[in-house]
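Complex shown without one protein chain; remaining protein chains in place.
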Amino acid sequence: MKMSLVVRTTTKLMSPFLVAYAAYLMIYGQMSPGGGFQAGVILAVSVVLLIVSHGYRSVKKRFKMREVGAIEGVSALGLVLLGLAGMLFGGFFYNFLKGWWSGGTVVLFNIGVGLKVGAAFVLVFYVMLRWVESD
Amino acid sequence: MGLRERIAAVIIALALALLLLQLDYSRSGFGSYSYYVSNWRDVGVPNLVTAIVADWRAYDSLGEATLLFTAVTGVYLLLGGKKK
Amino acid sequence: MNEGTLLTGAVMVLTLTSLLLTYRVLFGPTTPDRIVGVNTITTKAVVMLAIFAVVRGEYYLLDLAIVLLMVNSVGGLIFAKYLERGGAID
Amino acid sequence: MHFYLKEHLEEMRRRVLYEQYRAQKIPVWERIALTWGVLFPFWLIVSGSTAPGNLVIGAITTLIISSFMRDMLTKDIRPKGSVLQKGLYFLLIYAPQLAIIMMFRILESSVKVARNVIFMDINPGIVKIETDLNSDTGIAVLANSITLTPGTLTLDVKRKLGETYLYVHWIDVETLNREDAGEKIKGDIEEWLKKIFW
Partner (left out) sequence: MIEYLLLAFGEAIMVLGALGILRFPDVYTRLHAATKCDTGGAMSILIALALMTSAPVLIKLKFLVLAFLIALINPMVSHAIARGAYKYGIKPKVVVDMYAWDNP
């Protein structure tokens, strides 16, 4: 069900800023406590706002369910591969990029966790809204 | 919800707030805390909480991610079929 | 007067205000009244987080304030949608 | 009969104009450039450092984001003129003026509501006003501005064949005439918005 025109347009105006903010939280996640998880929540919020205001069908045309599932699986696989790559240098999740930039592999880890959490929340919304929404 | 339940809810919320205010938030001197505080500069991560969560306890965070993945898979298997 | 003391006093005033608003959340005659109360309390919490960021000099609290604002907006919109359907989830 | 025909023709012309504006869109790279021009300063403010590495990372990230979400912000911009002119006008002249106007309006409205709280001299009512704006973004910004101006709250928006009506909850009803109410509620905000959005 669509909400009123004001809500639809304002959520549309907000969502690029939210995505940029989520990208900032992912890339600079090692500076603040939390990091990846809150970035994923913001990334999910920017899609959930569109779902709430525009209805479920019209958002699903843009972000296909298969693509969201693919992002989730690929980022989970990436996390495991990152851990296994640390195995070559010393141990599971060894920080092998420590001296290159601030944080080393923690940046990659935060990006993976953020993408995975955002995609997982969006996927749960899609699957559950299929039963709740009528259009 | 009657009046009595609401008053009980107010009293319980205030008691919980007082309890949380009374807790001891000072740092504890035993356990692995001193190890973390003395060694977290070596990791190269600018924040202590992120250094613990994402470097020493990365295995734990991977477990959280796996749990989320399992939850999504379960929801999809339960509700993802055709709508009746 | 010290600046930190002044800002801590401001936080205490905001806390007392949200304690007043708890009356509207608990005893509000209808459902929209409670939603209005909850939204207002959360906005006050955002302002409190910003004041704490200045008092303690830890500016990453501003990030958490923005996150809290966003989650609050989603909650308000979902409650509004629930009201628009006439209070039924189907 | 005669009046009916004239009104019908007027209606048709407005409808055609509306459809023409909806069909036109500015080119793809202009949309991407405008979105990037808004998002990159946002990144700079949020990340809070001007080191060259941060600049490069921010530019690449916001370019990717703006190429994905190019239709979100730039849907209702007038298709005439060059992109640089539009961006500079919007960012340097119109938006700060609108922001300053709205800031004083917000201060005035807070004081007015505080006075209403103390004296309780309220006389609420729901009135219907008409606006000349046609685009989605213009109507949304106008409705949000009306909500922030003293004593009014937008309740609903209705569109019928190129005409837009707003239902406004007014805390102190002064007049019921539609034009007078529109003058008092919208004020000069609509004139400002007409320059930016169509």
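Residue numbering begins at 1 within each chain, and the chains themselves are lettered A, B, C and D in the order written.
Keep this in mind: contacts are C-beta pairs under 8 Å (C-beta built on N, C-alpha and C of every residue); 3 or more make two chains touch, one makes a residue touch a chain.
These numbers were taken from a predicted model, which means no experiment stands behind them.
Peer 1: Could you run through the displayed chains and say which ones the absent chain touches?
Peer 2: Looking at the entire complex, the absent chain's contacts are A, C, D.
Peer 1: Extract the touching residues of chain C with respect to the undisplayed chain.
Peer 2: 3, 6, 10, 13-14, 17-18, 20-21, 23-24, 30-33, 35-37, 39-40, 43-44, 46-47, 50-51, 54, 59, 62, 65-66, 69, 73, 76-77, 79-87
Peer 1: If the hidden chain were put back, which residues of chain A would touch it?
Peer 2: Chain A touches the chain not shown through residues 3-4, 6-7, 10-11, 13-14, 17.
Peer 1: Against the chain that's been left off, what residues of chain D make contact? List them.
Peer 2: On the side of chain D, residues 42, 44-50, 102-103, 106-107, 109-111, 113-114, 116-118, 120, 122-128, 143-144, 147-148, 150-151, 153-156, 158, 167, 169, 171, 173, 176 touch the unshown chain.
The rule is simple: only the chains that are shown with their structure count from here on.
Peer 1: If you average the Cα atoms per chain, which one ends up farthest from chain A?
Peer 2: D
Peer 1: Count the C-beta contact pairs for B-C and for A-D, then tell me which is higher.
Peer 2: By number of C-beta pairs in contact, A-D is the larger.
Peer 1: Please set out, as single numbers or ranges, the residues of chain A touching at least two other chains.
Peer 2: Counting only residues that touch two or more other chains, chain A contributes 21, 31-34.
Peer 1: Do you know which chain D residues sit against two or more other chains?
Peer 2: Within chain D, no residue touches at least two other chains.
Peer 1: For each chain, which other chains does it touch, given as pairs?
Peer 2: By the stated definition, chains touch in these pairs: A-B, A-C, A-D, B-C.
Peer 1: Per the contact definition, I'd like the list of chain A residues that touch chain D in the complex.
Peer 2: Checking each residue of chain A against chain D gives 4-6, 8-10, 12-13, 15-17, 19-21, 23-24, 27-28.
Peer 1: Which positions of chain B touch chain C when the two form their complex?
Peer 2: Answer in residue numbers: 6, 9-10, 13.
Peer 1: Could you pull out which chain B residues touch chain A in their complex?
Peer 2: 43-50, 53-55, 58-59, 61-62, 65-66, 68-69, 71-72, 75-76, 79-80, 83
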